[in-house]
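Here is the structure we will look at, set down as structure tokens.
Omission of a single protein chain aside, the complex is shown with its protein chains in their original locations.
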Amino acid sequence: MIVEMQRGIDVEQVDSVVQRAKSLGFQVQLNMGTDKVVIAILGGNTGQVPTDTFAVLPGVESVTRIMKPYKLASREFKGEDSLVNVGKVQIGGKRVVVMAGPCAVENEKQLMEVGKAIKETGAAVLRGGAFKPRTSPFSFQGLEEAGLELLAKVRQTFNIPVITEVVDPHDVELVAKSADILQVGSRNMQNFALLTEVGKSKRPVMLKRGFSSTVTEWLTAADYLLAEGNSQVILCERGIRTFEDSIRFSLDISSIPVIKKFSHLPLIVDPSHATGHYSLVPAVAKAAVAAGADGILIEVHPNPKEALVDGLQSLTISDFTRLMAELKSIAKSIDRYI
Amino acid sequence: MIVEMQRGIDVEQVDSVVQRAKSLGFQVQLNMGTDKVVIAILGGNTGQVPTDTFAVLPGVESVTRIMKPYKLASREFKGEDSLVNVGKVQIGGKRVVVMAGPCAVENEKQLMEVGKAIKETGAAVLRGGAFKPRTSPFSFQGLEEAGLELLAKVRQTFNIPVITEVVDPHDVELVAKSADILQVGSRNMQNFALLTEVGKSKRPVMLKRGFSSTVTEWLTAADYLLAEGNSQVILCERGIRTFEDSIRFSLDISSIPVIKKFSHLPLIVDPSHATGHYSLVPAVAKAAVAAGADGILIEVHPNPKEALVDGLQSLTISDFTRLMAELKSIAKSIDRYI
Amino acid sequence: MIVEMQRGIDVEQVDSVVQRAKSLGFQVQLNMGTDKVVIAILGGNTGQVPTDTFAVLPGVESVTRIMKPYKLASREFKGEDSLVNVGKVQIGGKRVVVMAGPCAVENEKQLMEVGKAIKETGAAVLRGGAFKPRTSPFSFQGLEEAGLELLAKVRQTFNIPVITEVVDPHDVELVAKSADILQVGSRNMQNFALLTEVGKSKRPVMLKRGFSSTVTEWLTAADYLLAEGNSQVILCERGIRTFEDSIRFSLDISSIPVIKKFSHLPLIVDPSHATGHYSLVPAVAKAAVAAGADGILIEVHPNPKEALVDGLQSLTISDFTRLMAELKSIAKSIDRYI
Partner (left out) sequence: MIVEMQRGIDVEQVDSVVQRAKSLGFQVQLNMGTDKVVIAILGGNTGQVPTDTFAVLPGVESVTRIMKPYKLASREFKGEDSLVNVGKVQIGGKRVVVMAGPCAVENEKQLMEVGKAIKETGAAVLRGGAFKPRTSPFSFQGLEEAGLELLAKVRQTFNIPVITEVVDPHDVELVAKSADILQVGSRNMQNFALLTEVGKSKRPVMLKRGFSSTVTEWLTAADYLLAEGNSQVILCERGIRTFEDSIRFSLDISSIPVIKKFSHLPLIVDPSHATGHYSLVPAVAKAAVAAGADGILIEVHPNPKEALVDGLQSLTISDFTRLMAELKSIAKSIDRYI
């Protein structure tokens, strides 16, 4: 942490910064410029201390972090890539893992058709929402427990892992019965009560990026899961809110190399929620694979015209089959496979 | 809802849009331009239907909402201003209601000093957090139940209403015992499990705007509370995330006249969380009162240097006292009072 | 400038940073933590050196500025407030200066009516565009030289100063003949060829903030004007681009105290271009005055329904007259006047 003092301050003000730093167990070095005093506060845990701790002291002009505020999710903490194993599917390795399925679980027929397509195309995981967080209280909110039962059934029939969202801290156990991977949605990335419970469950969990969260905040939220002892954490980039209005959210493609640089956690990309339109999904999916994502989350629906939720961003099974062929070709060109 | 068809589509495609609209109980009118067919779908509840319902049909180029997606929070639904009464304090009337207190409840002495300042300055409500949603798992998370007890004690001593945040849907009843107004925080604006429970409680509730939510999404979230039968809803603007880096969040000053135009709900403004720095709070607080806010939420701490949370954005009691005098002068100039 | 080195780097890498800093005339202090080496580079002009100068060297993890990149516009460079005098109108003093007029100059009758309203309401400066930068090539582009002549005529008739925009570096002299204040528009804030010419002209100039520029970039652009020896610089906040879609641009209300803290230059606020809608202008104008703006720029048109440009954000003369009374009341409450 670097504390820049205002011009013309007195010795006592410098001293109060130094004392506070020492009381927290940090080392301190003073840099006396002709204009200004700059205090370097050093130590492995300075990232976990809020900058306000020093900014609030008299005579301080500004405080700048050197260490990142996240710790357990950082590559400095763990150098090698983390791998998450879900049954026979490994996430974070050489295989690019495709997760596919409808936004919301609607009925058995729908889910069976998608399960079959997953098997046939070489996708790895079935996705489907039973609890649906919806912007409006007047929209369809999901089949809830009945939806979980359908997911469990399709999982068994096709022997494929299932991912589904949990929205209430008190439902974690319930959802964990039917799902192999728990999903924490974008709107809940900083729902700390939920993160704590999911962390305690020790189940594989996919943490979607808040649509207005920085990469730093996202990795700090991952620390909530990791701090509870859950090491099975997968990240999911799903687009951020920007001024651009031709799409729902702008997929942050550079978050892929940024995450790979600063974190050891595997990263999935969701082009469906980002773009919001089926015609834009394939190009963005291909980009994500080429940029080094460890997997893709794609909305697929046997009949998007009749989907209860987000039909516009869903691929048909035939479009999805075509896209899988293209993704395989790209994966091969960068020495990975699907 | 306006459905623009692509050029050169056939009659069946128009027909499928018409049929779907009629099946939902809407009226339909066709506009046949030389270039394009544009279909107007009319009816009081079109705002509650997702645009995807039509966008997903073949031959559709774009779908545009005419009606807003929120309903109960809208001024079209209820023309006159809503008033929320908390003890003898009325929010939404001629009085500009000042809510003040520390970010986090720390101890009895701290809270008593603030309670005294509230009484002496003419502020109306005591704020203080017992459950603190924190970005990092390594930060102080609040005194929780012990904090609620301190709030209850100060409330009784000074006979002032108390507002505090609830973060878990299962804590609503607990928090409602010690607080007059429940606060739903910015990061939970779309935590629909929480909104539903708070809505059911029928207690006055202040819904903070998500820091990346549009005004439309914010009012749609308010519909969750109103749809459960809770009419005691107060809105709180607290700044939005932008590219500007001189402050924490950019207070959206124009949201004040926008909310007044489109909604009947009272609106409080929080300059402390927006700016993040005590030196910027007074100017923004004064702006909010001049622009027509129904109240202000200000962080005040007897000793910001030792605050456990957000000391940098807290005013001292003497700075707060000075600001109150300035706010009273501005309130008077626009024919309101504090 | 603070240079954080990567872990495990060798002495030579530290040395190359030190050598480069010294070659630029800076002082250097090393901070050897147990984990990392952090190098403080000190000196009054470090703000004018790009961070890349050091970031590009091997072994460097990150580089953080301490000094701001702007210099001449900063309050550190000049402590007291700058005043710009235009005829008998002083900008930056106790008077809140109201500049009013149509977006585009259309004809003599229009401009005369506005000139009369300025005189009668106590506004100070006439605004009106002769050269109009328009988003689409198919829109009205302004009366150009004929517009300048009309401005000059009204200026003489009512003896009021005139502000108008210049868009081409080669038109500066031409525009300066008819205008007392040159305006550099938002889209040209980083048109450095234009800034340089306007700087050379030594005429009072109002620099509008780029709608996606940080305060820091804005003040750095002001340095272009000041570096050419033009000290007559006025800033104008006109809203920034955010995700919020209920208005055109989000007026950055906190830029007012931020500018007052970091710069000595006077600041005008334009609520018309920010909000884009006449019904929202008064609330935001009042907020700006209460927050400490040195003036307001308001679009006024005798007949907004027939305006060639931006009629929707223009006030009628009667609405403007009512607003002036309200602004005077607020100015008085903060011990200023209009």
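Each chain gets a letter, A, B and C, in the order it is written, and its residues are counted from 1.
Note that in this section contacts are C-beta pairs under 8 Å (C-beta built on N, C-alpha and C of every residue); 3 or more make two chains touch, one makes a residue touch a chain.
What you see is a predicted model; the values in this text were computed from it and never measured.
Which of C:Lys78, C:Lys153, C:Lys202 or C:Arg241 touches the hidden chain is settled by the complete complex: it is C:Arg241.
In the complete assembly, the contact with the undisplayed chain comes from A:Ile256, out of A:Val3, A:Leu126, A:Ile256 or A:Leu297.
Only one residue from C:Ile9, C:Ala152, C:Leu174 or C:Ala227 touches the chain missing from this view: C:Ala227. Which of B:Thr220, B:Thr242, B:Ser314 or B:Ser329 touches the hidden chain is settled by the complete complex: it is B:Thr242. Annotation for chain A: contacts to the undisplayed chain at residues 212, 214-216, 240, 242-247, 250-258, 260-262, 274-275, 279-280, 282-284, 286-292, 326, 329-330, 332-334. Across the interface with the omitted chain, chain B contributes residues 2, 4, 7, 27, 29, 31-36, 38, 40, 42-44, 62, 64, 66, 76, 241-243, 245.
Think of the hidden chain as still there; on chain C it touches residues 48, 50, 52, 55-58, 69-71, 133-139, 141, 167-170, 187-188, 190-193, 211-212, 217, 220-221, 223-224, 227, 241, 304-305, 307, 310-312.
One rule holds for everything that comes next: only the chains that are shown with their structure count from here on.
Although chain B and chain C share one sequence, what matters here is the overlap of their interface residues, and that overlap exceeds half of the numbers used. Once the centre of each chain is set as its mean CA position, chain A and chain C turn out to be 39 Å apart. Centroid to centroid, with C-alpha atoms defining each point, chain B and chain C lie 31 Å apart.
With touch defined as above, residues shared between interfaces to two or more other chains in chain B number as follows: 212.
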